[in-house]
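A single protein chain has been omitted from the complex, and every remaining protein chain is retained in its original position.
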Amino acid sequence: MRLRFNFVLGLALALLVVVAAISAGWIAPYDPVIDADLMNSEMPPSWEHWLGTDGQGRDVLSRILYGARVSLTVGLVSQLINSCIGTALGVSAGYFGGWWDDLVNGLTNVMLAIPSLVFALAIMAVLGPGLPSLLIALGLTNWSWTCRIARSSTLSLKNQGFVQAARSAGFSDTNIMRTQILPNILGPVLVIATLGIGGAVLAEAALSFLGVGIRPPQPSWGNMLTDARELIRTAPWASVFPGLAIFITVLGFNLLGDGLRDMLDPHMRTRKA
Amino acid sequence: MLRFIFRRTLQMIPTLLAVVLIIFVIFSVVPGSFISSLMAEGRNATNADVMAHLNEQFGLDKPLPVRLWDYLWGLAHFDLGISYRTREPVWNVIEPRLWPSIKLALAAMGFAGVVGIPLGFLAALKPGSVFDTGTMMLAVSGLSVPEFWLGLLLMYVFALQLGLLPSFGYQADSIRHIILPAIALGVSPMALLARTTRAGVLDVMNADFVRTARAKGLSEPRLVRAHVTRNVLVLILTTLGLQIGSLMGQAIVIEKLFSWPGIGSLLVDSVSARDIPVVQGAVIVIVLWFLVINMLVDVAYAAIDPRIKVA
Partner (left out) sequence: MNGILPDPVLSVRNLRIGVGRRNEILHDVSFDILPGETYGLVGESGSGKSITGLSVMGLLKRPLEVIGGSVLFRGQDVLKLGSRARRRLRGDRMAMVFQEPMTALNPLATIGRQIAEMFVVHRGMGWADARRKAVEALESVRVPSPEERARSYPHQLSGGMRQRVMIAIALACRPDLLIADEPTTALDVTVQAGVLELIAELCKAEGTAVLLVSHDLGVIANMCRRVGVMDRGRLVEEQDTRALFANPMHPYTRGLLAARPRLGSRTLSGRGRLTELDQVVASEDRARDTPTMTTPRGFQAEATA
């Protein structure tokens, strides 16, 4: 398996963000919330403030570094939840078939029909702002593709020799699903999850931008943009850099996902770049 | 064909019912009801009589299944209930928002199609070339960029710095107002379309029947026109439909950013005002749009692809 260029670039970008998130406490030059200095608000990038300051005189770089924690937590945790739900539903539906399959299928179609951002917005409205609500809202609304892939892969695996052999050897259904089917669908599930992390980071930013995600003064890339858009004339850097951080993070995970798919499925390589 | 459309329309009903059910259940567990949030805001509903009156007026005193039944019954008569906030029928609140939303979705999709499909096509004709690599990098970037940030940058450059276009707002007959939000909203479907088109063209160009067409002595332009285009269209139609269908939902942030008076901004405003009937109505409209577009895609499939049986 040759390493692909997009995989390497994606991995580098994703690692950059992970390192930033983990080490934010040590490398951030200022405190993202307390160090507000209204005398020095809307300062352009300088040696003291590499990426300038925002409307309340807070260091944009420090806030971006801390914001990485929110974005990454939301991206990773919500995708983990989505993958578990999607895989469990998809595998069981494909394996057992019957009314359960019909039910899961129907539910998947319903989930596809409600745009996930709209769904997440509705859940956020009920749960109120905050990180836990975000994890739930984004973790429950984006499992339909995973479910579809898991289901169709299970359907084709179910009739293959090794699964039939395990069945005639008297393995239990759960055992077969865990040991025979799951390992064979992990690849595509991982690809969708990786691509989904990018989507979740975007969704978090959008919800926070709308004011229902992470509430200020806690920094999140989305709510930084809410404040900054009012200042776009006088302090464009306060808008440019948080957005750039989102872009780089999402690009990293998207490239990583694409690269993974290319490497896991060489046949697709020339077709989908 | 008419029967096919009719049957597909009937198939939408269970999905729609399930959506209503889910939304209804979600909002019935809202801890702070609309009435209590009115009280918290210290407006008028301070005494118990007023609260009881309001509860009765909006039917909130009845148990959940009864309320659900009432809502569905109303829905069957195209009655979406009464807005908590404006006391108007929900439909009257939604209706003026509909056309701006559809216009924005179609404009964004127009941009996505006009740019994305040719890009994907050209990229596929020379796979591995600089143009191809560049297009695919552009596509993955387009899928990664937060659309509201892109909108903000477009606004900054084209409206504030260059003064070429209005920075926000809506005018019924103005094309200039729609350009920036449509581009910001259209970038991600554009990127997706470029990718699917490229993959589709590569697929079709490698198909046996294209080799047959070459063996028949067709020139490349003729071959692409007569044998590739339609087959690619079949491959990208699903993506096209899914994108148009979900654009109305995806537009909420862009609508908010550009103060576009569409369903999306209505949804956001109603969520923060806890105007549940309007939220439900807006979600139903967004889902209905998705379902109708996908039905149209199926109809288009049946029209283009003879292998799909209509009857």
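By written order: A and B. Residues from 1 in each chain.
Throughout what follows, a residue touches a chain if its C-beta (ideal position, glycine included) is under 8 Å from a C-beta of that chain, and two chains touch if they have at least 3 such contacts.
These figures come from a predicted structure and were not determined experimentally.
Taking every chain of the complex into account, the chain not shown here touches B.
When the whole complex is considered, the residue among B:V114, B:L160, B:I175 or B:A207 that touches the unshown chain is B:A207. Of B:L122, B:M137 or B:L218, it is B:L218 that touches the chain left out of the display. Contact between chain B and the absent chain runs through residues 207-209, 211-219, 222, 226-227, 230-231, 234, 304-307.
Just so we're on the same page, only the chains that are shown with their structure count from here on.
Taking the mean of the C-alpha atoms as each chain's centre, chain A and chain B sit 21 Å apart.
Chain A contributes residues 6, 106-107, 109-110, 113-115, 117-118, 121-126, 198, 202, 205-206, 209-212, 225, 229, 232-233, 236, 239-240, 242-243, 246-247, 250-251, 254-255, 258, 270-273 to its touches with chain B in the complex. Residues 14-15, 18-19, 22-23, 26-27, 29-31, 127, 132-133, 136, 139-141, 143-146, 148-150, 152-153, 155-156, 160, 195, 198-199, 202-203, 246, 248-250, 252-253, 256-257, 267-268, 271-272, 274, 279, 283, 286-287, 290-291 of chain B are the ones that touch chain A when the two sit in their complex.
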